[in-house]
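Can you read through this structure? Questions will come right after.
Take a look at chain A:
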Amino acid sequence: MTKLTLGPIAYHWSAERRRDFYARIADEAPVDEVYLGEVICSKRAPFHEADLPATIERLERAGKTVILSSLAEVMLRRERKATEDLAAMDSPEIEINNAAGLYARGKRAHRIGPFMNAYNEATIAWTAGQGATHVCLPGELPAQSIAVAAQAARGLGLGVEVQVFGRASLAVSARCYHARAHGRTKDNCQFVCEEDDDGMPLRTTDDRPILRVNGIQTQSESYVDLLPEIGQLAQHGVTHLRLMPQDVDMVAVAELFRAVADKNQALDEAEARMRQLCGDVPFSNGFYHGTAGYRRIASAAAG
Partner candidate 1 sequence: MSLAELICPAGTPAALRTAVDAGADAVYCGFQDATNARNFPGLNFTPDEMQAAVAYAHAKGTNVLLALNTYPPAGQVDLWRQAADAGARFGVDAFIVADMGVADYIARTHPQVRLHLSVQAAASSPEAIRYYCENFGVKRVVLPRILTIPEIRQIRTEIPCEIETFIFGNHGLMVEGRCSLTNYLTGQSTNMDGVCSPASDVQYQRHENGSMSSQLAGFTIDCFGAEEKAGYPTICKGRYTAPHRKEGYYAFEEPVSLNLSRLLPELIDAGVHAFKIEGRQRSKSYVRGVVTAFRKAVDDIRAGRPADMADLVALTEGQKQTQGAFETKKWR
Partner candidate 2 sequence: MSLNADPIPTAPRRASPVLSRLACTVVQPILSRVVRRIAERHPSLFARLGPHQTTDFLIDPIELPFALHLRPDPEALVFRAVPRADAPPAGATIRGKFLLLLELVDSEEDGDAAFFSRDLDVSGDTEAVVRLRNALDDVDGSIAEETAEMFGPPGRAILARLRKTYTNDNEGHPAR
């Protein structure tokens, strides 16, 4: 059975909001695995690190598998230290998003995160030989490559994960664009990114929504929504479907994916409900269909 996972929170949600969020996920969301940890900005980590043990315990008590994700960008001393500390852990499982993490982890078991650029069977085979047990494919990989990659990974005994919901990560940088928008630098950001729970919207100068800024990360304006494609993904051999936390009712989102995956709800009905849940946010599946990521392609052979 295809598993549902909840990806790490990309935004700078307050500690209180995170506690409430994960309490509800633990109690209500039909997700099997939950990724925790700060992936985007090392400056944010101290705000919620203290709560981590309690959150892990809470989720595990509810029967969820917990995985800790490492930083996507590792440059500064504190980032190197954080990565090293994470790589030294015996439990829970860890997901690595930077080669610095791979170096620190050596051949001990780990998951390959979406920032690791495991685009192909050769790279997946290499990582499997180094102790990888699971791989999350890059968000821009089209269906035909997902199929080949998934088959190779399964053959090597790896779990295979694809993001099916939430804003796509399009770029990361050394520069903080949240700080820049407010005339500050990264070192003097005053955590202004906390104002945007779903990313800071950028529009073109002729007023067309285009991107979202999340600190050093640039995201898609649209939410990726592969609800119509999850049947195909299962056929490709994908074992885990990742939902990225957005500023919407994530329990309800998870319920829709679970229901459609289990064929307990008609797709069109679920899609209509998803549309209601996400307000005005556009949906996209262009990357999956090998076209411009922002596009929404009507799926002919859904399910």
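By definition in this document, contacts are C-beta pairs under 8 Å (C-beta built on N, C-alpha and C of every residue); 3 or more make two chains touch, one makes a residue touch a chain; residues count from 1.
These made the cut because all candidates are chains of the complex that A comes from, given by their letters.
All figures in this text were calculated on a predicted structure; none of them were measured in a lab.
Participant: Given the complex, what touches chain A, 1 or 2?
Facilitator: Only one candidate touches chain A in this complex, namely 1.
Participant: Which residues of chain A touch candidate 1 in their complex?
Facilitator: Interface residues on the chain A side: 72-75, 79-80, 83-84, 98-100, 102-104, 115, 117, 119-127, 130, 138-142, 144-149, 152, 168-177, 180-182, 185-187, 200-208, 210-211, 213, 218, 220, 286-287, 290-295.
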